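Left out: one protein chain. Kept in place: all the others.
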Amino acid sequence: MSGTPATAPPLRLVGVSVSYGARTALRKIDLSVRSGEFVALAGPNGSGKTTLLRTVLGFVTPSAGRVELFGDALESLSILERARRVAWLPQEESPRDDVRLIDYVLYGRYAFHGLLEGDSEEDYRLGHSILEQVGLADRADDGLLSISGGERQRAVLARALAQTTPLLLLDEPTSHLDIGHQLDLLARVRDLAHRRGVTVVAALHDLNLAARFADRIVVLSRGRCVADGPPAEILSEGLLAQVWGVVADLRREPRTGMPYLIAHHLTTAPRGPGSGTGFGPVHVVGGGGAAAPYLRTFADDGYSLSVGALHLLDTDAEVAEALLIRGPIEAPFAPLGPEVRERHRALLAAARAIVVAPFVVGPSNLANLEDLRPYVRTTPSFLVSRPSITERDFTGGRATQVYQQLREAGAREVTGMEEIVRELRALSSGPPTPSA
Amino acid sequence: MEERAPPAVGEATPSGAMRLRRSSPWALLGAIVAIVAVAVALSSLLGTVFIPPLTTLRLLFGLPNACAGTSVSPDLCTRWGEIIWQARLPEIVLAVIAGAALGISGATLQGTFRNPLADPFLLGISSGGTIGAAIVFDFHVGQVAPDLFLPLFAFIGAIATGVAILAVAVSRYGTVETLLLTGVALASLLSAVLALLLLYNPSGSQQVSYWLLGSLGNASWPVDGIALGVLLITGTLLSLFGRELNLMQLGGDVARSAGVDVRRVRIRLILLASLTTGVAVAFTGIIGFVGLVSPHVVRRIAGTDYRYVLPGSALVGAVFLLGARDFALLVYPTSLLPIGIFTAFFGAPFFIYLLFRRRVGSPMGSL
Partner (left out) sequence: MVPLTWLVVVILVVSGIGIASAAVYFATTASGTTSGNLTITDDLGHRVTLPYDPARVVVLGPNIMDSMYRLGLRSHVVGVDCYAPAFGGLSADYSPDQIALWNLSSSMCIQAEPTFDFEALLAATPQVVLAATFVPAAALQEITDTFHIPVVVLQPPTLSGIEIDVSLLARIFGVTAGANALNTQLATELYNATAVVANASSFPTVLVTYYVDSNGYWTFGPGTFGQSLIELAGGSSIAANATFEYPELSGEQVLVANPHYLVYATGFGLNESAYTSAPFWGQLSAVQSGNLTGMDSNWLTEADPTMILSGLPALLAFFHPSSLS
């Protein structure tokens, strides 16, 4: 209708909306897939990925908009015609019968057989070659239930491939596979798209796998398309936080330059029992990774936090950034400058408690200790004493001196995490102390 | 070395099925006909009236001097011939036909509903047929041609129930679960109707209770001709749905994505299964377990490909029913007992045996 099959896009959704009763599963989805493209559908559970696939297959009728397969409207195609254009790898296919693999694959040839035709020699050849394509050539005579889960997933793929359709839909094809089989399957699928020109649309829950293998990622959130483009362009920490509610770091894989995300935690920090519930700010002074455990624990416990002057690229700085904890940052390896120190002092003044992590003290961050001196008198302060200051003093004894001064000024020594957590809890549940 | 799960019960070692696949349909058909012929010949040796085996065979094959070697009058010999050809053989052939009908419709329903416990009476067809028969027994309908009206009413009763189920299947509530539940509910309702009917006129209740146990007594050559004709048509049509049934075992959605119009196929299968069961019920009454057990036996031997399971279940059903008849005659030589008793005696323990052979903990493996 709108374009010959040769030039029309394999799949096109125009303003497609789908509702299940009162619940809207898809809202005005516009999507056009090019021939030979590998498109990944990503989104949290319930975002509409499966619904979209089922709509393309014709299992669900859209309440608005239209679906076009190779230029023809979906409703105008018979079930057989659809089967010749699009094949489906379902999320859950739990076969009960121990069918011989080659026969099972040939089930997929249904749409090409007349009423009384058996499987021809040609069909068997095709079946075997497809099994080879998915790496199951030597299992052709084995039963479906006698092969492993990973192999079975590939067998189901083989059956879908046996339909020899130009469009392939995969619904979470890696959900039951171990990591090796996940990579294997997706590599084969990408191969299909790039070398054999099969158009693939796959719902994938693993964003990193999607980024690695797909040409394009379409992100769905609550039934709407919120992003559509190549992985490098659309993957961002902001997207992950907005759509999945996850705080993550975006890295680039050094070998391929592909982006990948390392998720940390949910954006709404979980509240623990007897937690700080917003008590704070608790100010943590550290560096070189010493503050990191405390930052994480206090963040989990729900305290509001600030962090002492840190250097860029310092591990603690990265953790703090990931936890969205504010704090002054200095250039790497430079001694703490006056602006940074001024900002640090402001944070110290505002703090309701101060925790000094057992960081390695050198000339570049000695000021962190020195600047504490006026504040430990008025604000509850805790010095983590293990490892001891003498072991991490690289200022020729100066740090140890300041440490003693801090102790004399009222800072308390604590041995470790447990003690400090208790102290903070006691503080947070007691009468609110007026800030110094 | 990957762990291989042991095969679940009911599936073939692929090699067994492979051997079948290599043979042409003509060869398979020939094998089926041969097996049935042998079973029929052997069964003809058994009957309530004792006829020496050799004589029986000679009479069966129309050989001259059939009664040579026995001291019977020519008149009695003629009578023996008449017994074999007019009384015994028609019953045996009806057993073959009804067994095949029940077997293939049982396999069809097990495939359509993806339920290994489905049998031809799942959809309440037996209750419908019994009501039809009860009407004839109670109200003496159609006295002018009772051997026509009884099967006719039974058939109509059975089909009416099937049509009711079909109406549900066609509607938008036609999921597998709804169909099953509707069939069960319908069967219960019809049982109550039957009880009420018999209360009003108990004169038919004795015959109804015999009907519920099944018998081959209504057999005659015209009856066999009609039953065979209907079975050949419906059975052949059913056998054509092997591919569709194979795909439907993978799930309705998967089958649909592969090109099977599942809704339409399901409707046709239910219709054909109802007709096939109806024709058996019309002439033999209710015979249980044949339709339930035969598909399981076939699946163990020939795998789960419905292109083979359907005709295979017909064959196994025929042999099973014949075997039940023969067993009954061996154990009770001069009595003709309701054949449903013996199909249950064999079918139920065998079924339990199949159940126990299932792999423990296997998730719904095919039995």
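Order of writing sets the chain letters: A and B. Residues in each chain are counted from 1.
Just so it is clear, a residue touches a chain if its C-beta (ideal position, glycine included) is under 8 Å from a C-beta of that chain, and two chains touch if they have at least 3 such contacts.
Values in this document were obtained by computation on a predicted structure and should not be read as measured data.
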Touch with the missing chain holds, among A:15, A:118, A:197 or A:363, for A:118
Of B:148, B:163 or B:185, which residue touches the hidden chain? B:148
Across B:68, B:232 or B:352, the one contacting the chain not displayed is B:232
Can you name the residues of chain B that touch the chain not displayed here? 24-26, 29, 47-49, 75-76, 79, 82-83, 86-88, 137, 140, 143, 145-148, 150, 199-203, 206-207, 210, 213, 215-218, 220-226, 228-230, 232-233, 236, 240, 332, 334-338
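By our rule, only the chains that are shown with their structure count from here on.
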Using mean CA coordinates as chain centres, what's the chain A-chain B distance in Å? 57
Touching residues of chain B toward chain A in the complex: what are they? 2-5, 7-8, 10-12, 14-15, 17-18, 114, 240, 243-244, 246-247, 249-251, 253-254, 256-261, 299, 303-305, 363-366
In the complex, chain A residues that touch chain B: 57-59, 79-80, 82-84, 86-88, 90, 93-100, 103, 107-108, 110-111, 113, 115-116, 141-143, 145-148, 151, 159, 163
